[in-house]
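Just one protein chain is left out here, and the rest sit where they should.
Right, subunit A next:
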Amino acid sequence: MISAGVGGRQLGGDLAGAAVVVVVIPRRRSRSIQSTAAGEALRCGGGGIKNAWSLQGTRPAILASRSFSSAAKEMTVRDALNSAIDEEMSADPKVFLMGEEVGEYQGAYKITKGLLEKYGPDRVLDTPITEAGFTGIGVGAAYHGLKPIIEFMTFNFSMQAIDHIINSAAKSNYMSAGQISVPIVFRGPNGAAAGVGAQHSQCYASWFASCPGLKVLAPYSSEDARGLMKAAIRDPDPVVFLENELLYGESFPVSAEVLDSSFSLPIGKAKIEREGKDVTITAFSKMVGYALKAAEILSKEGISAEVINLRSIRPLDRATINNSVRKTNRLVTVEEGFPQHGIGAEICASVVEDSFEYLDAAIERIAGADVPMPYAANLERLAVPQVEDIVRAAKRTCYRSSSLAATA
């Protein structure tokens, strides 16, 4: 996608030091399928899940790209996480697990089931209710080369430990000029569950994703969960791993490659879950499922939506998003969290900065309602984006009717 031309714009130039200059021909109203995307068409839903990460010619050393037919095996996200942590713990004795109820209770959401029996109390530690304390202990252990996985029962509780996540984990490699890296993983359910009230329902993606020094991942399917968890554990930097409680029980088809113990996904690469040509819908975590449903509905009305599963919130895969918008010329961002300063805001800014001439419609931003989560079931439904909201927003971008901003 690099070619000389007129009217170019600097892509990805974060700061003067990162001089990546790309000049692109402005292409207008291109309706063809993304042919430069290494030619591997992606379909989702009917057949198997292809490796979209190889779409742009990136070949991480770990995996080769090959297509495979539909897989017979299904796996829940819970099992995917459990197996990923299990395999990484058995491969590397420096990996250990720490959190509330991770051991004898088998995990508050049963993600860490069976691990205490397998690895013993030295490696699966039930902690007292001391988020700040045990998060700091994890960071201190990571300073010395161990690889802790710190579980927060929900990410709302990470607020008690956020000092350590930001100040002693994220910033340490920088403050020590590379001497001390922090290979730690903070994981737990993030975002709204069902009826758990205001203090248990916030989405923390944008909070953590705004902090340099952290990597923030948000898996959707079992393949995402397995691959990203393994990548996170192997990564030498602090990773915030945002799961979703309502996805734990959902089953997704997995291929043999995903089940292999050396499988992992690259951090910083989004996945195009469904190819389309009329409007781009970006989402992460549970909202990917909603976006896919919305895409189904839209396809019946003649709108072909491209659904991007972000997978990685920081670093954000701006390249994939921008390439998609340059193809479709319309964008709808979907997230569950609060709208102000959210993930959608960052994506909007990125697209406006890099692909402004390509936009045919104002960007629609779907987010949760700008209120603490109410308890009543009907109010809660209003406070979280629903499939209809995504459909309406996509239609708005296509017909360009009135430019009402999209909220739930």
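We take it that contacts are C-beta pairs under 8 Å (C-beta built on N, C-alpha and C of every residue); 3 or more make two chains touch, one makes a residue touch a chain; residues count from 1.
Here is the rule we use: contacts and distances are computed from a predicted model.
Of the candidates "Pyruvate dehydrogenase E1 component subunit alpha", "Bola-like protein", "RBR-type E3 ubiquitin transferase" or "S1 motif domain-containing protein", the chain left out of this view carries the UniProt protein name "Pyruvate dehydrogenase E1 component subunit alpha".
If you put the hidden chain back, the residue from A:110, A:123, A:293 or A:392 that touches it is A:123. Only one residue in the set A:142, A:205, A:384 or A:398 touches the chain that does not appear here, and it is A:142. Only one residue from A:82, A:112, A:156 or A:172 touches the chain missing from this view: A:172. In the complete complex, the hidden chain is touched by one of A:134, A:157, A:241 or A:284, namely A:134.
Counting the whole complex, the residues of subunit A in touch with the unshown chain are 1-2, 11-12, 14-20, 22, 56-58, 93-94, 96, 122-123, 127-128, 130, 132-146, 163-164, 167-168, 172-181, 183, 212-213, 215, 235-237, 266-269, 312, 315-320, 322-323, 354.
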